[in-house]
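Complex shown without one protein chain; remaining protein chains in place.
By letter and in written order, the chains are A and B; residue numbering begins at 1 in each of them.
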Amino acid sequence: MTELARKAADNLAALRKNKPLIHNITNFVVMNYTANALLAMGASPVMAHAINEVEDMVAFAGALVLNIGTLTDDWVAAMIKAGRKASALETPIILDPVGAGATPLRTASAKKIIDQTRISVIRGNASEILSLRDENAKTRGVDSIHSVDEAAETARLLARELNTTLAITGPVDLVTDGRRVVRVSNGHRLMGFVTGTGCTATVTIGAFLAVDSDALSAAATALAFFGLAGEIAGESAAAPGSFMIHLLDALYTIAPEKLAQNCKIQDNA
Amino acid sequence: MTELARKAADNLAALRKNKPLIHNITNFVVMNYTANALLAMGASPVMAHAINEVEDMVAFAGALVLNIGTLTDDWVAAMIKAGRKASALETPIILDPVGAGATPLRTASAKKIIDQTRISVIRGNASEILSLRDENAKTRGVDSIHSVDEAAETARLLARELNTTLAITGPVDLVTDGRRVVRVSNGHRLMGFVTGTGCTATVTIGAFLAVDSDALSAAATALAFFGLAGEIAGESAAAPGSFMIHLLDALYTIAPEKLAQNCKIQDNA
Partner (left out) sequence: MTELARKAADNLAALRKNKPLIHNITNFVVMNYTANALLAMGASPVMAHAINEVEDMVAFAGALVLNIGTLTDDWVAAMIKAGRKASALETPIILDPVGAGATPLRTASAKKIIDQTRISVIRGNASEILSLRDENAKTRGVDSIHSVDEAAETARLLARELNTTLAITGPVDLVTDGRRVVRVSNGHRLMGFVTGTGCTATVTIGAFLAVDSDALSAAATALAFFGLAGEIAGESAAAPGSFMIHLLDALYTIAPEKLAQNCKIQDNA
């Protein structure tokens, strides 16, 4: 068993034991599903976005999730306020730059959040992540147009440039802190037919960050766990409705040892 | 069969017959689930929060549900406007002070709503309810830190002080109008792994208030009904995803007589 497989099991066990509070400022589409996913895996979600509350709320949290999926300027302001407080408290922050690259507002907002807070992990598809560097990258809505392979070396450089860990998800996920590169190949094709699976990958990383201070291992093990839940859901569901319900079930039922045995994490690939 | 068991069956039958419109100003996380729960049990939900609409909408409603789960100041203003109109019309109002005690904004907002409207029932966990009295109560996010037992006598006093009925939910629910105390022990442990089950208990009370003018019996019978739905869901589901779907199914399928026979309501315990 590899070190990261062991770590995956330990993180999952710690999550279920500690039930960390995860503070989410996220989009309207996925709020219900990501809250349910966090509860199912063993964390304790709270959603709060009021500018005059976010600092108080994040003070209780084990991690802060920022997701710009249905952003407006006032929500971004609240994200930055919460993010600054979290940065001061050394509470890990994960950013999901949904649709960055697709519109100027999204790209600019993601960059603003990155500039003004201390982000532990950014989770997105290749286009979104690449848009954080290259002003000329174009994405089509929230869909990816770049392959994970194209993105690998660029990602490593970009992680260094942004001084964070990047988790680029796709058929194979790539995680890099600018030094190590880890690939995770757990997952299931039906995940692409359920809204917010990317956002749910993000909150899973958020939950793992609350129990693992190493951002790279937190992100990689979280993605393996979430991907394995997809694989297990795919064993009993053949269409997206049933699949999304079985996925929540799997987040609840997967035992740490099962995760250790089935996670497909390739270190320094 | 006790009087309240009989009342439970009557309330459920009346709800399915009258299909009262329930106006909700609630949080983003649970809106979809609570709307589906209201439909499944036989009510007719509407969500409307625009400050220049809430008075018109609440005029049609059989009950008003106010829930501060993802509050901002403008939503609270709309809640108060709707609440004042409902108060003038003698339309019952139920308040869910989600996270009261956790942040100053939530505690202050809940108190403001209570001060400026005529609330029939407040439904929350023990910490939330106690925070409405004791400025020094501390809650951890939206989770409870006080037991129902601790809260019983305090609750009775607080119900008198606030001149309302309190429904404090937990492993055993406690309902008091400041005079009578009723305990409800229906429920299932998986309810704690689905987001918004507390909020759904609240809307169920809202629906029962629309057909039962006695706030204490409306709240107690609604909680028994919702808890029984949980028990039935728990018979066919072993994990939270499936459980939340079976819970909606149970709200639809439970017959009034089945409720009368299976509700666990202890009067003046």
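Assume contacts are C-beta pairs under 8 Å (C-beta built on N, C-alpha and C of every residue); 3 or more make two chains touch, one makes a residue touch a chain.
Bear in mind the structure is a predicted one, so any value in this text is a computation, not a measurement.
**Student:** Would you indicate which residue among A:79, A:228, A:244 or A:259 is in contact with the undisplayed chain?
**Tutor:** Considering all chains, including the one not shown, the answer is A:244.
**Student:** In the complete assembly, which of B:1, B:50, B:108 or B:157 touches the absent chain?
**Tutor:** Checking the options B:1, B:50, B:108 or B:157, the one contacting the hidden chain is B:50.
**Student:** From the listed residues B:7, B:106, B:183 or B:246, report the one that touches the chain absent from this view.
**Tutor:** In the full complex, the listed residue that touches the missing chain is B:246.
**Student:** Footprint of the hidden chain on chain A, which residues?
**Tutor:** Chain A touches the missing chain through residues 27-33, 69-73, 99, 102-106, 140-143, 192-196, 238-242, 244-245.
**Student:** Tell me which stretches of chain B touch the chain missing from the display.
**Tutor:** 21, 28, 31-32, 35-36, 39-40, 44-53, 56-57, 60-61, 244-250, 252-253
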